[in-house]
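So that we are looking at the same thing, I have put the structure below in structure tokens.
The other protein chains are all here in position, but one chain of the complex has been omitted.
Just so it is clear, A and B label the chains in written order, and each chain counts residues from 1 on its own.
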Amino acid sequence: MAVSGLLFIGFVLGHMYGNLKAFAGEESFNEYAHHLRELGTPMLPYEGFLWIMRVGLIAAVIVHIACAVALWSRAAKARPVKYAVKKNRGSSISSRTMRWGGLTLLLFIVWHLLNFTIVKINPSNGDTGGENPYALVVDTFDTWWMTIIYLVAMVALGLHLHHGTFSSLQTLGLTNSATSRARARAAGWVVAIVVAGGFSLVPLSVLVGIIEK
Amino acid sequence: MAAGTHYLPGLTPTNEPSVQKSDDAAGFYELGEKLVDDKAPTGPIEERWTTRKFENRLVNPANRRKLDIIIVGTGLAGGAAAATLGEAGYNVKSFCYQDSPRRAHSIAAQGGINAAKNYKEDGDSTYRLFYDTVKGGDYRSRESNVYRLASESANIIDQCVAQGVPFARDYGGLLDNRSFGGVQVSRTFYARGQTGQQLLLGAYQAMERQVAAGTVEAFTRHEMLELIVVDGKARGIVARDMVTGDIETHLADVVVLASGGYGNVFYLSTNAMGSNVTAAWRAHRKGAYMANPCYTQIHPTCIPVTGAHQSKLTLMSESLRNDGRIWVPKRVEDCEKDPRQIAEDDRDYFLERIYPSFGNLVPRDIASRAAKYMCDEGRGVGPEIEELQPDGTTKKVRRGVYLDFKDAIERLGKHGVEEKYDNLLDMYERITGENPYEVPMRIYPAVHYVMGGLWVNYELQSNIEGLFVTGEANFSDHGANRLGASALMQGLADGYFVLPNTIREYLADGPFEKVDENDPAVVEALTSVKERVAKFLSIQGTRSVESYHKELGAIMWEYCGMERTEEGLKLAIQKIRDLRADFWTNVKVLGASDNINQDLEKAGRVADFLELGELMCIDALNRRESCGGHFRAESQTEDGEALRHDDEFAYVAAWEWGGDSNDGGQPVLHKEDLIYTAIEMKQRSYK
Partner (left out) sequence: MKLTLKIWRQENPTATGAIHTYELDGVSKDMSFLEMLDLLNEQLVTSGEEPVAFDSDCREGICGMCSLMINGEAHGPEVTTTCQLHMRSFNDGDTITIEPWRAEPFPVLKDLVVDRSAFDRIIQAGGYISANTGSAPEANSVPAPRDKAMRAFNVATCIGCGACVAACPNGSASLFMGAKITHLGELPQGQPERWSRVVDMVGQHDHEGFGGCTNIGECASACPKEIPLDVISQLNKDLRTALKNGH
């Protein structure tokens, strides 16, 4: 779980960085999108790198979900009778919402892939399969409710990363002192704010007109 | 030298056997024959244990797995013995009333464990530890036993370190130790204020390892309710499964009682709620002698009682007396005041005043009694408590004296005090809700440990063959008073090193013929327990078990506590008899016997305390001298100091059960003379 989670952290950091290309304009962004497909050629075939990434991510998703299901079911079996009253004292919202937050993210990712990768649904006009990624981004986030969906998803992602970053370091046994634990907690904050904040910049900028066609 | 000489050939005794002239307890007991420990060793003191270990026979490893040992109790003595005997390959069955062996009350010991390692090169030695222990016990212990204890002390530390006990260490990574309880050498090893916990967890883990190995079977939530004696030999126990209520017989070749002390006879003590005398008392009723039952240690630095609701008392390490100053107001009318408003001149630092050379560091019993006197005079502090008076009426008394860190804070700074005592001061604040850095703490003595217990010979075997008794449950090593940090030492010495070497002499006669479940003695024991349980549930009177325990405790504390008088003890005996008679007709125990029933468990324990309490009073009445933790008002110097009578009482009082006094029974006293060859008796003085 920790290893697949760290893989996702690396991925979302890279993905977020790529998205910021939107600020450099249509040409630059589309060039980046195209470049991703050509990365590693001619050593790799066209989209080869992308497929390696995709296969890796799909495998990580499977592992991550399998672990989550196993933990969830163990937890359910470990406490079949619930407390009538239960307070939370040492946990954060993020640590308590990992499971529902993870499910939310899963649903979001399905939509996100339909939106930008597989079907390329343009929510502003219902078109599919467009070949201009930049235009698709702008059209999507010009739709106010799409922006809200994405922003909500980023809140979920931020929460997931906030605990997930710390938790993965703890699970890997890297937080054996109060100091290293505090650092891991700080890392959780940094990753959460940078990733969720970075991702949110594009939709917000589209909505307020900083990024436009 | 009739009793002494025959087992000490070639040695010169330093004292004569005593001849008792007084007979305060006349009419309450019968005098039996003198008792001689026929297993007492001979030869120079430093060779006695080594020789004995060699002379005791070995048990063939192939025979060991055919020998069954029952051990009752899983504290330091019981846990260590279970682990060691399991390692040796015997079949061990271990019993405890708690839900896990790790919870035995040894866990609560704070200060440390003594060992004659002489790591500080400050003149310590086995002989000095032996000497201090015999002297601290006011010359009422057996010298051979104590010397053995001192000589095994160093091995205990080695063993515990190997098990992973995290003792305090210095910067070089070697073991640290400190001086403790007024001793002038540093020989107390410690793990912050939780030494007992760490030592017990070491023994517990060693025992659990044997459980995994299959040599030890652990019966938790099981309480021993009867001893099975077949043909004069202890061959098993009857125990109640406290979860299912099943009353079971467990048979074995030998029974070890490591069931701890009986301080809870006083109701309020520093013992655990479940600590009880039942295992030992059932053995006593089957013939095992109870020795020196009146020897009780009262610890001066406990948190005082706050009201009638109090269920137990909490000890604070007496190391607090190193820096705290003890006082009460000079005037009775100041006792209600906020202590910070009482001027320096109006404070009576009574220990410093009466004992100028030792001051606040006088021994436990002296500090305790002095505090009691101050409160009796009406100069106690803290809340007023309703208290039973000698004439049977009740009176409101403040039971507490101040332990003040003001000067220490000025001298060491608040930070300095925090470093040394923080965990203790925190604990005080948690319990009382008062901040000891601002308001002086209040302390009062409380029952802490009993030196008395079942009589055992040098081999730790009681007068019932096949019944061994270890740790606080036996009487053997502390005499009339125990030194600080010596209880842990004795428990572990008995469990790891002494019992395993003495029990093999007994077991070498095995394998023994198995006892049949249908043997009349087994059936009788089982039936008697079942009848007793049924009896508790059938009385259906009007008073709770708890209320009887509280009343017994009040009687014991008033008349058989820090100061004992002939008049008071006689009154107490009568009161206890009346209370016991009432208990058996008027106690109210609800619920059933076939599942957890904590009132039923308690009823059995209180019933036994009601018999023990009487014997303690008779023992205290008979011993018209003051020694160690036993102070008879009739035996004191002109200055009010304890006065021993070696010519009359240098003996172990071993009492034989003679039937319930309410049915006309009387205990029988057997005296075992204490003869010293390696040490000379001296009166102590702390002025």
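The working rule: contacts are C-beta pairs under 8 Å (C-beta built on N, C-alpha and C of every residue); 3 or more make two chains touch, one makes a residue touch a chain.
All values derive from a computational prediction rather than experimental measurement.
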Chains in view that touch the one left out, judged over the entire complex: A, B
Of B:Q197, B:N360, B:T502 or B:S626, the residue in touch with the unshown chain: B:Q197
Full-complex contact with the absent chain, from A:A24, A:L114, A:I148 or A:L174: A:L174
Omitted-chain contact residue, chosen from B:G173, B:P356, B:P520 or B:G664: B:G173
Identified contact with the non-displayed chain, of B:T220, B:T249, B:T565 or B:T677: B:T220
Touch residues of chain A, complete complex, unshown partner: 70-71, 74-75, 77-92, 95-96, 98, 163, 166-167, 169-178, 180-181
Where the missing chain touches chain B, by residue: 80, 83-84, 87, 98-105, 107-108, 117, 119, 155, 157-164, 166-175, 191-192, 194, 196-198, 201, 204-206, 208-209, 211-212, 218, 220, 243, 270, 272-274, 306-307, 309-312, 314-315, 427, 430-433, 496-497, 500, 544, 546-547, 588, 590-591, 595-599
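One rule holds for everything that comes next: only the chains that are shown with their structure count from here on.
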Whole-Å gap separating chain A and chain B, where each centre is the average of the chain's CA atoms: 65
